[in-house]
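Complex shown without one protein chain; remaining protein chains in place.
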Amino acid sequence: MLEIENVSRTFPARRGLFGSTGGVRALNQVNLSVSKGESLGLVGESGSGKTTLTRQILRLDTPTSGRILFEGQDMAKLGPAALRALRARVQIVFQDPYASLNPRMSVHDIVTEPMLIHRGKLGLDRRQRTDRAAELLELVGLGPQHLYRHPHEFSGGQRQRICIARALAPGPSLLLLDEPTSALDVSVQAQVLNLLIDLQERLGLTYFFISHDLGVIRYICDRVAIIFQGEIKEEGRTQQIFDAPKSEYARSLLAAMPEVRVPD
Amino acid sequence: MIERHLSNKRSARAEALRRAFYRFRQSRLSLIGAAMVATVVFFTLFGAVLAPFPEHVDGGVDTSNRFSAPSLAHPFGTNELGQDVLSLVMAGTPVSVSAGFAVVFIGSVLGVIVGALAGFNGGWIDDVLMRFSDLMLTLPSLILAMAVAAALGPGFGNMIIAIALAWWPGYARLVRGEVLQAREEVYVAAARAIGASPFRVLFRHILPNIVSPVIVKMSLDMGFAILTVAALGFIGIGVRPPTPEWGTQLSIARSYMPDFWWTAVFPGLAMFMAVFGFNLLGDGLRDVLDPRARR
Amino acid sequence: MLRFIFRRILLILPVLFGLTVIMFVIARVLPGDPVGLAAGPNATREEIEALAREFGLDQPILGQYWTYVSGLAQGDFGTSIFTRRPVADDLAAYLPATLELVFSALLIAIVVGIPAGLMAAIWRNRWPDYLSNILSVAAISMPRFFLGLLLQLCFAMWLMWLPLGGRFPIILEPPPGVTGFYTIDALLAGDMESFQTACRYLAMPAIAMSLSPLATILRMMRAATIEVMQQDYVTTARALGLSPRLIVFKYVLRNAISSSLTLIGLYFGWLLGGTVLVETVFDWPGVGLYATSAIVAQDFMPVVSVALVIGALFISVNIVIDLLYGVINPKVRYQ
Partner (left out) sequence: MASLLEIRDLHLSMHSFEGAAKVLSGVTLSVEKGQIWGLVGETGCGKSLTGLSVSRLVRTPPAEYTRGKILLNGTDVLTLDEPRMRALRGRRIGMIFQDPTTNLNPSFRISTQLIDVALAAARHDSKILGLPATAGRWARRQAARRLAIDMLTEVGIPDAATRVDDYPHQFSGGMRQRVLIAMALVGQPDLLIADEPTTALDVSVQAQILDLLKQMVTVHDMGVVLITHNLGVVAQTCTHVAVMYAGAIVEKGPIRAVLTDPAHPYTKALMQAIPRRDVARGALQGLPGAVPNLVQPPAGCRFAPRCILAQPSCSKVPAEHERAAGHLVACPVVQAAHHA
């Protein structure tokens, strides 16, 4: 479904006031593929290139070299109309539920906005959009009574549910989950993770799950890729990587993982 | 079923308003400012009508009664033409306030357009627009306004154009900065990710979120605009008599100090009180609307 | 560092170029009849045309602009139609007076404003803070020319402690010119009497001028201090037992000043523009007064030149501030 082929992204050198900085290679020859219905986890520490890679997939940024294919189509070659159609198929949920909702918009406006933008494809009128928004809210565990509230009236976990409802609104097949639970408490995180699993089973979604939390990745993903300094260090079935990591980096990362287990 | 929840929408907004009002009320000074602004607005609307000597406002003179000191009949005294200073000061309110408002309005509209274009587009558009407004900012606004006003000739409209021309770069800078910041917000990235057009991103997601600092700046600028209007009058290139204008009145009265101090002091005080009111109000608004500046 | 300074100084040139364009557009494209005004109401057509030829005003605008800019490159600011003297000479005579006024005002504003702002922040939400808040809003709201008039009324006319206006008594010889600042020149010459006289003349205009920037610096300093005091590193310093005095006067002060610094630079420009009003009230023989009389006479060469000089000064001061900022803020320095 999603093929990332030899993608590199180099940020050019920048001239500052007091001198200049050299170019930064944020991604180096990244190869990944995600097939339909599966969950691929991408693990990495800060500055490893996780976020840069998401921006490439969303076409918010363009790779320096390499290409990204979505359902066989090269994303770089899409025209504006095709790109817009693509935006309905690939959706994202961001890390910080407090920052990712426009504080001036009501939940209704937030959730119906994607349907409004893609109304050509979805063919929903005003009323239908509102009804669909109410359905979506119920799907993510909220209700129609929340439609006309504003983001600041919700807790972090509820906001993340709104973000998920918005992401589902245009009917996507691939969901990028960029640390969707890192800002949440564990008890809320568990609810959101279960919601994601439930949605995947019900709607047949494909997940590209980015996190620095190995426990979360192990819980939710079928396959894992480990990224370090812009390079994929290891990739494979979750079970296999957690039981027998091959690369040095994966081993050290797993050793450092704070597991809840009774100390010896 | 969904309509029922519309009442939520209203109650949520009312709750937000109540909170804002609570915060605003916390500061006694902003309440005083609001009261002063209300008074100023009142005199703007009715000052000319309520003036005890409307004929003086229209340019009538009373040479038999020149320079009489403040008394019951003339609480602020009379000037070199025997005109009632109180009437002139009251009638001066609409001139200053409407000029100030026009300046701030034109300046902010121009500035928001330029700033939003520059901040949102980036690239060479940003470079060109911002170089130009920096250039304008390098020129002291008063000198620029004076030059333009002098070149255009005296008159109410010309004066407003002159000051507004010197006024917009401040808004352009502010709005550009805010747009640049808002552009990096996650909810803007989210809007782009759902396929929103640049137009939609700007008008639906960015601009509504930068309204607060612009409103705060407008309310603070009202005072400064009134001051600038008066300054031009004082130098003698603003509105000409008989239009009653505080700065002009002050500049004429200057030559009759110290003996006839009332002709200068009362228009000056009126000016001060109006500006003071707008500044207190602006401060209060900033505390309510701009969470970053809240103490 | 040197390269940085050099680059910044090179950047002034396009700005100055831009300023000349703006001023020329205003001066020439907008309506107005400077020659007619200068020649006087009774001048004949021929006289006016002769005057226009003399000052090159009969040429097309681009030609006039070219003449002006090429003159500028050689330090020639053109000639004033009104005083009929080279603008450069006028500027040389008036600029030191303005600078002395502006620097004194800024000095007062900084010396009073920074400690007062710090105090307001320390006594935040108690009566010294409330008082300083009311007073500073009042100071910002006070028209400078009205304040000047009130000061004159009070100290010069009623109490007669200070001279009404001017820069130095006409009957006396000003101190020998070294810097052009009478106060400093008098000190350099060791002439305490002249120094006192100069100060007496400087006092009211400088105070009238300083009040608004003082209040702004106070408020800015207060806000900056409060912000710094809420930073995590201040909590850490407190948690590790540093005394409040050390925290405020060493750790907070530097960070707060560095964020107020940029504002002081901006205010310098504002002050330069504001001299117009104060100089008019106090008859202070500076570029503001010069520009005002030129504007009223629609004599644009002096106005363009004053704008240029003020613009150049403004940029230079801001370069100095940038450098200072680098000194105070190590992060900028090492980047």
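Just so it is clear, A, B and C label the chains in written order, and each chain counts residues from 1 on its own.
Here is the rule we use: a residue touches a chain if its C-beta (ideal position, glycine included) is under 8 Å from a C-beta of that chain, and two chains touch if they have at least 3 such contacts.
Computed from a predicted structure; not experimentally measured.
**Q** Mind giving the shown chains that are in contact with the missing chain?
**A** A, C
**Q** For the chain left off this view, which of A:N6, A:N31, A:Q73 or A:N194 is in contact with it?
**A** Among A:N6, A:N31, A:Q73 or A:N194, only A:N194 touches the chain that is not shown.
**Q** Which of C:Q64, C:T197 or C:N255 touches the chain that is not shown?
**A** Of the candidates C:Q64, C:T197 or C:N255, C:N255 is in touch with the missing chain.
**Q** Which candidate, C:A186, C:A237, C:L272 or C:V309, sits in contact with the chain we can't see?
**A** C:A237
**Q** Applying the definition given at the start, please give the residues of chain C touching the unseen chain.
**A** Residues 231-233, 235-243, 246, 250-251, 254-255, 258, 328-331, 334 of chain C touch the chain absent from view.
**Q** Write the list of chain A residues that the hidden chain touches.
**A** Here the touching residues of chain A are 45-46, 155-156, 185-194, 197-198, 212, 214-216, 218-220, 242, 252-253, 255-263.
As a working rule, only the chains that are shown with their structure count from here on.
**Q** Per-chain C-alpha centres versus the global one: which chain is nearest?
**A** So the chain nearest the centre of the shown protein is B.
**Q** What's the farthest chain from chain B if centres are computed as the mean of the Cα atoms?
**A** It is A.
**Q** In whole angstrom, how far does the Cα centroid of chain A sit from the Cα centroid of chain C?
**A** Centres of chain A and chain C (C-alpha means) sit 54 Å apart.
**Q** State, to the nearest whole Å, the distance from the C-alpha centre of chain B to the C-alpha centre of chain C.
**A** 24
**Q** Contact residues on chain B for chain A in the complex?
**A** Its residues touching chain A are 1-2, 5-6, 8-9, 12, 16, 185-187, 189-197, 200, 204-205, 208-209.
**Q** Flag every residue of chain A that touches chain B in the complex, lowest number first.
**A** Those in contact with chain B are residues 58, 60, 83-84, 87-88, 91-92, 94-96, 99-106, 113-114, 117-118, 130-131, 134, 144-145, 147-150, 153, 163, 166-167, 169-170.
**Q** Sort out for me which residues of chain C touch chain B in the complex.
**A** Within the complex, chain C touches chain B at residues 15, 18-19, 22-23, 26-27, 30-32, 124-125, 133-134, 137-138, 140-143, 145-146, 149-150, 152-153, 157-158, 223, 226, 269-270, 272-274, 276-277, 280-281, 291-292, 295-296, 298, 300, 303, 306-307, 310-311, 314-315.
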